[in-house]
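Every protein chain except one is present and positioned as in the full complex.
== chain A ==
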């Protein structure tokens, strides 16, 4: 009745059929609902807290990147001008065109994509199979292998580097993409323990009765892996793919070790970025009269170019996060 009519505060106040105390009570209820929420609706206070937290922490992450981006848009005059902090005086894209040519972008991007993509796919597939093996089956010595896997994760990789490098050169893996795909194929790529652990947990959450039902229907192990386990663990695949891609993309220590020490044409954006200054000086020799000194703006432009592909990949993959909510139809568990 009255509650239904009074859709807003003004309505409540103007409604002459109510006494003052009724009005007061109604407003109090409404304020309560507005501030604290009811049923599934979140109250204003909670929303305020959520957005404040997200915005302020997001700002902390965004600030350096924004700083980088702005600096990359500044001309030399803007960089030297103390008064110009956040908004460059004009749209200045020369830094990008210079960084673009210094980075040798076509070769570097191709190399980066090859090194990031191929081992990532292998690593994700193999890790998921291994994780499935660990989670689904009971077999002798399982705990031992599991423990060894975790221990191999905590040994500082630096100390294994030299024996590994010698092994790789004996196997003839250095100097080509094989130095990355081969370990990934054998489940020993970058940080692959964490991927195996993630898959292990995701597959364990799938109800056992689903597999049993499939087996009763005559599915073999591979079929039940691909038709049951994989669709139930899509978020794990996305997360693993993203991490693996980023980590391979950003890897400079291994790429320098395996690629540049032997003669290959493969180069990556990150290696080019490391050699940015020397490359720049080669391309734009410094003479007394010329303004061709490297500055922060150009360096930052190079850095922005190096992280841009990762952001694009992420932006397109993150929407699949939500679309994998499963309904198993298994009851009575």
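Please note the rule applied: contacts are C-beta pairs under 8 Å (C-beta built on N, C-alpha and C of every residue); 3 or more make two chains touch, one makes a residue touch a chain; residues count from 1.
Methods note: contacts and distances are computed from a predicted model.
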Undisplayed chain, where the name is taken from the UniProt record, one of "non-specific serine/threonine protein kinase", "Outer membrane receptor protein", "Multicomponent Na+:H+ antiporter subunit B" or "Sugar ABC transporter permease": "Sugar ABC transporter permease"
Per the touch definition above, residue among A:18, A:79, A:177 or A:194 touching the missing chain: A:194
Touching residue (missing chain; options A:73, A:214 or A:236): A:236
Full-complex contact with the absent chain, from A:79, A:185, A:213 or A:230: A:185
Positions on chain A contacted by the hidden chain, ascending: 40, 50-51, 53-54, 57-58, 60-65, 67-68, 126, 129-130, 132-134, 136-140, 142, 145, 148-160, 162-164, 167, 183, 185-188, 194, 196-198, 201-202, 204-205, 221, 232-233, 235-236, 238-239, 242-243, 246-247, 249-250, 252, 270, 273-274, 299, 303, 306-307, 310-311, 314-315, 318-319, 321-322, 324-328
